[in-house]
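On to chain A.
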Amino acid sequence: QTQGVTDSEVIIGSNQDMSGPFAAFGAPAITAANLYFDEVNAAGGVHGRQIRLVVEDHAYQMPKAMSGLNKLVNSDKVFAMLLSLGTPMNIASFPLLENKGVPNINPLTAARQMIDPPSPIKFAGTSSYYDQMLTAVEYMKTEQGRTNVCAMYIPSDFGIEIQEGAVDAAEKLGIPFLAETKHKPDELDFVGSLTLLKSEGCDLIAVALGVRQVITAVATAKKIGWDDVKFLGASASFHTAIAKVPGGVTEGFYAAAGWSDLEARLGEPEVGAWVKKYSDATGEALPGTGALLGHSAAVLLVKALEAAGPDLTSEGFIAAMEGLSYEDKIANNTVDFSADDHQAADAIVISRVEGGSWAEVARID
Partner candidate 1 sequence: MSEPILRVDNLESYYGPVMAIRGVSVEVHEGQIVTVLGANGAGKTTLLKTISGIMDPEKGTIHLEGESIQGMEPDQIVRRGVIHVPEGREVFPLLSVEENLLMGAYTRNDKAGVRNDLEMVYGYFPILKDKARQAAGTLSGGQQQMLAIGRGLLAKPKVMLLDEPSLGLSPLLVKEIFTIIKRLNTEQGVTMMLVEQNAKVALDTAHHGYVMEIGRIVMNDKAPVLAASKDIQEFYLGVQEAGERTQKRWKKRKTWR
Partner candidate 2 sequence: MSLLELENVTLKFGGVTAVDDVSFAVEEGEVFALVGPNGAGKSTIFNLISRIYDPFAGDIRFQGQSLLDRQPYEIAGLGIARTFQNIELFEQASVLQNLLVGRHKHRKSNPVGEMFFTPFVRREEKRHRKAVEEVIDFLDLQPYREKFIAGLPYGVRKVVEMGRALAIEPKLLLLDEPASGLSVEETQDVAFWIEDIKKLMGITVLMVEHDMSLVSAVSDRVMALADGRMLAIGTPEEVQRDPKVIEAYIGSDDAEDAA
Partner candidate 3 sequence: MRIIFKKSYDADIGLFKHGFHAFWYMLLLVIAIALPYLVGEFLLGEFTSMLIWAVAGMGLMLLVGHTGQASLGHAAFLAVGAYTNVLFMENWGLPFLLSMPLAGLCAAFAGMLIAIPTTKLHGIYLAIATMAIGILSESIIVILEPWTGGVSGIFAPDIELFGISFNRYANITGMYWLYLAITVLILIGYRNILRSPLGRSFAAVRDSEISAQAMGVNIARTRTLAFAISCGITGVAGAMMGHFSGVFNNETFNIVISITLLLMIVVGGIGFIQGAFMGAIVIVFLPQAISFVRDIINGMTGGSSMTIPGLESGVFGAILVAVILFEPNGLWGRWLKIRTYFELFPFYRRDMFRRQKSYLKTERMR
């Protein structure tokens, strides 16, 4: 008997940040996933099984994450993990998950380690930060004529991956990587760093900062009259809040991600329907990035459960995952797994803030 599966129920776990520094991603992701599961459950579930999502909040703290993991795997005995947030938390969970054969699906981090080194239980949602940067910097050079690359980042796994992406991209393109500044997650003053980068002559800055910090940094650059610089973020900066800052402060900010923004696609029937459902349930006008990712992951899980058939085992489920291939209308990308490709959507979408909304400017597959 596979753990977490009964005739009437399948239990899914999520080790989440619901109240810590990344709650802005975690909380809406869970909301969206639950919305979708409720819908599926109301329609009778998957092969007669109700999906139950158990969420543990680790607030981005390692010891709490370990306790949560212990509870989910050893007490709740979940069948699979979904949307777990945090690179170190995910990495630390792999030994236990591998030991128990629990698949880790679409963690809320785009770190390379989510599928590297490969393992049958590891599945990632979208392209990694590193790939996003590699592609986006090339785009910025060829299409925008940017030739002096710089970086502002938090020296965390997330920040360093983005910085490495930018450095490697510059090297590959034969343009200089001029300068970089490092920041603390609670830093909110970028005048010094920006004047430094300005004096170095940067014209493209790869940013790996918190959402709130990105807004402040871009606004500060405008304020000190530095208009001829472009900021480029990865998927962690591809956030509705950045586009929605009043006064057009963040106009012209670029972000690379594995999906495209909803706002421009509200006309599409699937998108419109989902957005309405989400708004009705939460009262938020427009679902944010977290919600979008949560929804996509939930859809993916349900599709895999369906494909795995009524006789649910880990092996069967993993095989079913590896056979999945479909269009995700909401995220606007193609999910495509195989035995040696555990990354769902490989596309990289580059978007820009225009008139208070994200606009897709390029898509590289």
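We take it that a residue touches a chain if its C-beta (ideal position, glycine included) is under 8 Å from a C-beta of that chain, and two chains touch if they have at least 3 such contacts; residues count from 1.
These made the cut because all candidates are chains of the complex that A comes from, given by their letters.
Being a predicted model, the structure only gives us computed values, none of them experimental.
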item	value
Of the listed candidates 1, 2 or 3, the one touching chain A in this complex	3
Contact set on chain A toward candidate 3 in their complex	18-19, 23, 26-27, 30-31, 34, 37-38, 41, 50-57, 59-64, 66-68, 70-71, 74-76, 88, 91-92, 95-96, 99-100, 113, 155-157, 159-160, 184, 281
